[in-house]
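I'd like to ask some things about the structure below.
Removed: one protein chain of the complex. Kept in place: all other protein chains.
Going by the order they are written in, the chains are A and B; count residues from 1 in each one.
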Amino acid sequence: MRVTIADIAARLGGEVVGDAGLTIERIASLEAATPNSIGFLANPRYRGQLASTQAACVIVAPALRDEAAARGAVIVTPDPYLYYARLSQWWVEAVRPAARRGIHPSAVVDASAAIDPSASIGPLASIGAGASVGAHSRIGARVVIADGCHIGERCIVHPGAVIGADGFGFAPNQGRWEKIEQLGGVRIGNDVEIGANTCIDRGALDDTVIEDGVKLDNLVQIGHNARIGAHTAMAGCVGVAGSAKIGAYCTLGGGAIVLGHLELADHVHVSAATTITRSILKPGLYSGVFPFDDNAAWEKNAATLRQLHALRDRLRALEKKTP
Amino acid sequence: MRVTIADIAARLGGEVVGDAGLTIERIASLEAATPNSIGFLANPRYRGQLASTQAACVIVAPALRDEAAARGAVIVTPDPYLYYARLSQWWVEAVRPAARRGIHPSAVVDASAAIDPSASIGPLASIGAGASVGAHSRIGARVVIADGCHIGERCIVHPGAVIGADGFGFAPNQGRWEKIEQLGGVRIGNDVEIGANTCIDRGALDDTVIEDGVKLDNLVQIGHNARIGAHTAMAGCVGVAGSAKIGAYCTLGGGAIVLGHLELADHVHVSAATTITRSILKPGLYSGVFPFDDNAAWEKNAATLRQLHALRDRLRALEKKTP
Partner (left out) sequence: MRVTIADIAARLGGEVVGDAGLTIERIASLEAATPNSIGFLANPRYRGQLASTQAACVIVAPALRDEAAARGAVIVTPDPYLYYARLSQWWVEAVRPAARRGIHPSAVVDASAAIDPSASIGPLASIGAGASVGAHSRIGARVVIADGCHIGERCIVHPGAVIGADGFGFAPNQGRWEKIEQLGGVRIGNDVEIGANTCIDRGALDDTVIEDGVKLDNLVQIGHNARIGAHTAMAGCVGVAGSAKIGAYCTLGGGAIVLGHLELADHVHVSAATTITRSILKPGLYSGVFPFDDNAAWEKNAATLRQLHALRDRLRALEKKTP
């Protein structure tokens, strides 16, 4: 794709400072930019790269207009990161062949599944009986959508994801496990993105529900009967156990775990690798990670941690003795 | 499916109190039950839902007979959860088309694999040379069973699982890694259930062994040469490293990790997200999770944790000074 800076501003807005006629052939990070690239500065931490970047044009916020303009062409916009997102979308439309609509001949789609004609089903995908895929959704290679599971509109499901395997439900019976058949399905809203090899289990009785605008990264596990609120995002390797109810506008960092039957309010943010063991009813940022250290220091502190309660008692005893 | 309460009791036992002629069309949670539903009360924590549920009939334990009967029809049974499990099994038999026996035409099955005629192999599955699948086992869509791996009878393998990829074995050689070919296989007993996208590696020399009745949830990793004892269950995202020997009747919570070459006795229970770093020879419940907190409180405590050993020394010094 070859466009001028003026073309970009005509399509996406923003104020151009400097030579609007320069040609752009590439979007790049400031570090890797070449003289035909456009870059962006969203995080002030990387401000130092302004001086050294070779980019023809940099997208910046108003506060950095002068500093950026001193080195070359600039597009000024209130939210450079959002501007970059939209530029990337325009770029892809132009340079990538549109995903072929319809069903790849190697996919196995049950005759009773309802696939919108504007949707695309990738190679070697498997779509079960009574399942549905909404308008403009793109189902990647090797995705499984099991019987009776529903995908909304404009969703993206990446390769290897499994939607609607059985939830993990067993009744103990004299040391053995008796299978509880999973009679519910999975309902996925609109504008949901689901990562590669991510799994979302079908409900035991009711459906597992993923609301509109949810974004799940790769290798995420969503247990049966979970409900994930709208516009919540989860990074890679997150595990959400069965019947958890997670609010809207939440974020879960990579590797976080939410135990079953818990409730998280809207706007709860969980740090990476944190395990949530009880419900959180108040918005905020929550963490629980053992701070890493060099191994020798960690060993000493970890060993002492196993005596922590006893240390507290000893401290109390001292306090009593000390007037 | 439409049955009366009397029909259910005739098939599954239990004592009916109230109108046995009511028609049931749905199994539901007490919360979501409609007037044609049957529900169950297994956890006394949800006892409060008895008053408000619209269910036509509730399955309860003897202790709750009178309380439940006061609101409508009841089936009384010693273990309502097990009763519900069996009801769900009957329901599925009746409402779901039986899994088609035999091999889906899109599956790729080596001519030397032994598939029992009563087993079913799902769409786009891949079964290697010399592999076998026992009677009544159901292999889901897109499962891989590699060369020389064996699945017992009445097993369920969910979509995307990979049985028999190479174990992770390398000999260090001047900073590089020299591959150790994995000459063993995987042997899976009877009545085993394996979750979506779960991986069980083949052994280095001997086989990796999963004994009868084991239940593995989604995205579980079982390293080479591990041995998982009968009727042990693991929730999602568990990782078991190579050569670990886990006893029978164990449970591992979601995201738990067991390091390699360890041994866990029978009846060991590991909490979610706990890392097991040495063998456990005594039955019991074991935990090791950093308690999460709001981020500011966590940061303070985590920073102090890195000085814990030094704090202990300071406490000792004080104790010596204080008579």
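Note that contacts are C-beta pairs under 8 Å (C-beta built on N, C-alpha and C of every residue); 3 or more make two chains touch, one makes a residue touch a chain.
Since the structure is predicted, the reported quantities are computational estimates derived from the model, not experimental observations.
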item	value
Chain B, residues in touch with the chain not shown (by the definition above)	108, 124, 126, 129, 142, 144, 146-147, 160, 162, 165-166, 168-173, 175-181, 183, 197, 199, 201, 204-206, 219, 221, 223, 237, 239, 241, 255, 257, 259, 270-271, 274-277, 284-291, 293, 297, 300-301, 303-305, 307-308, 311, 314-315, 318, 321-322
Chain A residues touching the omitted chain (full complex)	27-29, 32, 79, 81-82, 84-86, 88-89, 91-92, 96-97, 104, 106, 122-124, 140-142, 156, 158-160, 193, 195-197, 213, 215, 217-219, 231, 233, 235-237, 249, 253-255, 272-273, 289-295, 298-299, 302-303, 305-309, 311-312, 315, 318-319, 322-323
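By our rule, only the chains that are shown with their structure count from here on.
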item	value
Centroid spacing, where centroids are CA-atom means, of chain A and chain B in whole angstrom	26
